[in-house]
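One chain of protein is taken out of this complex; the other chains stay put.
Showing chain A:
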Amino acid sequence: MADGPVAEVLLQRLEAADGGLDSAELAAELGVEHQTVVGAVKSLQALGEIIEAELRSTKRWELTAEGEEIAREGSHEARVFRSVPPEGLPQSELMRLPSGKVGFSKAMSNKWIRVDKSAADGPRVFRVVDSVEDEVQRRLQLVQGGQAEKLGEKERSELRKRKLLTEVNLKTYWVSKGSAFSTSISKQETELSPEMISSGSWRDRPFKPYNFSAHGVLPDSGHLHPLLKVRTQFRQIFLEMGFTEMPTDNYIESSFWNFDALFQPQQHPARDQHDTFFLRDPAQAQQLPMDYVHRVKRTHSQGGYGSQGYKYNWKLDEARKNLLRTHTTSASARALYRLAQKKPFTAAKYFSIDRVFRNETLDATHLAEFHQIEGVVADHGLTLGHLMGVLREFFSKLGITQLRFKPTYNPYTEPSMEVFSYHQARGASGTQRMIISEPDNDQIRHQQYPGAGGPQGEPADGVRQSPVPPRCRTGAPVDTGGRMTRTALDRPPSPRPCCPLHPCQ
């Protein structure tokens, strides 16, 4: 309390004092803890210009608990010496004394005592001198009496090494009168109350000032997950660009839709046990669109639709194998197949954002699950330039305008490209590279699309984006946005986690 008794006494003493007073001295005079006086000083300071306080720090030597004991009762070696009677004492008995172990060796090295190992009942300790001067005790008493400066530097450091002395930093205040000094301080109100408003008493009351540098109290609220916020944003962009969302609520997929329909040969490494989660139960897809299956089989093994094919023995059993989809392109393949069944052909723009699965061991940079973004345009007369134009619009809506396109290879897209985007993060000195990757022009080669039953020459424009698996720093099975979040939100990471449960940014 600002107007506690100590604060009042302090003000009275200050009025009488010449110039000022020291907080530590006042504490000693009043017989209170120094901290109490410091509290009074601080609360008076908070009232404005009543007092002025200057922080001073002084070094002082103090006895440790052991040091105090020695100052009172003598050093261990002196105590050992005193406990040895003229006729001597068995060493084993001496060692049992409280000061025995420490005092014995010190007393030996001071040559105050000696040990007779040939005594009848084991080693026996005798005095060597008649009386001793307890120098350690005397020095500690000097320090206790506030006369530490009488000791030499060497003596003090020796005592400190024996852990009998410590040097303490004492922070005190030198208090003097402020420009608005007064001994009478009225109690300040902390907050406005309904009673004050109705009675009007607020008009006559002083109010305690606010500390505007303190943090506010965070609102008690729920939060959305950072990565899913990004999902919402990407979804919004696609919707703004006229793309219709594809159904992707089928994590389990057959190899047929996940690979074969996408012209990925059956010996492709991605179809290895190492990379893909296959299912034990249900192990096989029971229903496949058999007429389409036959067209896919023919194209893989013999070619067709202008293709040479892969020329291998395509097996239906391999296509039936169920798996956890490795990309959302399987959903795009289904969507394009459905589109191809519609007669007459109508142009379409599709997108999806959903989970995909890869058989990975978890570590800081690998997850077995991540989200993939995918877009497809199907229309007459589409070009690679159109695909790049759509990508440019998409990225510019993310605030990313610097793009480069690199040729790449994908079994199910041709031509294929990777997009390299450079985003100058606000406040960051370097550039961030985000590889979004893998769109295509003739979405899913010609083999797939006309094979799906659609008219020849209706290429579909595709965008498939697989962000780098996000880093997950907590042990929790929570995956957050990682690099993608930061780039995509076009805003530097918040200085404190916006959601206490997800400290990753």
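The rule we apply is simple: a contact is a pair of C-beta atoms (placed from the backbone, for glycine too) under 8 Å apart; a residue touches a chain by one contact, two chains touch by 3 or more; residues count from 1.
By definition in this document, contacts and distances are computed from a predicted model.
Of the names listed as "Histidine-containing phosphotransfer protein", "Sm-like protein LSM3A", "Phenylalanine--tRNA ligase beta subunit" or "Aldehyde dehydrogenase", the one that matches the UniProt record for the absent chain is "Phenylalanine--tRNA ligase beta subunit".
Residue in contact with the omitted chain (choice from A:77, A:134, A:253 or A:374): A:253. Only one of the listed residues, A:278, A:345 or A:422, touches the absent chain: A:278.
Although one chain is not drawn, the whole complex shows that of A:31, A:194 or A:242 it is A:242 that touches it. With the whole complex as reference, residues 220-225, 227-228, 232, 235, 238-254, 267, 269, 273, 277-288, 303, 305-312, 322, 324, 347-349, 355, 357, 359-362, 368-369, 377, 379, 381-386, 388-390, 392-393, 404-409, 411, 414-417, 441-442, 445-447, 459, 461, 474-480, 499-501 of chain A touch the missing chain.
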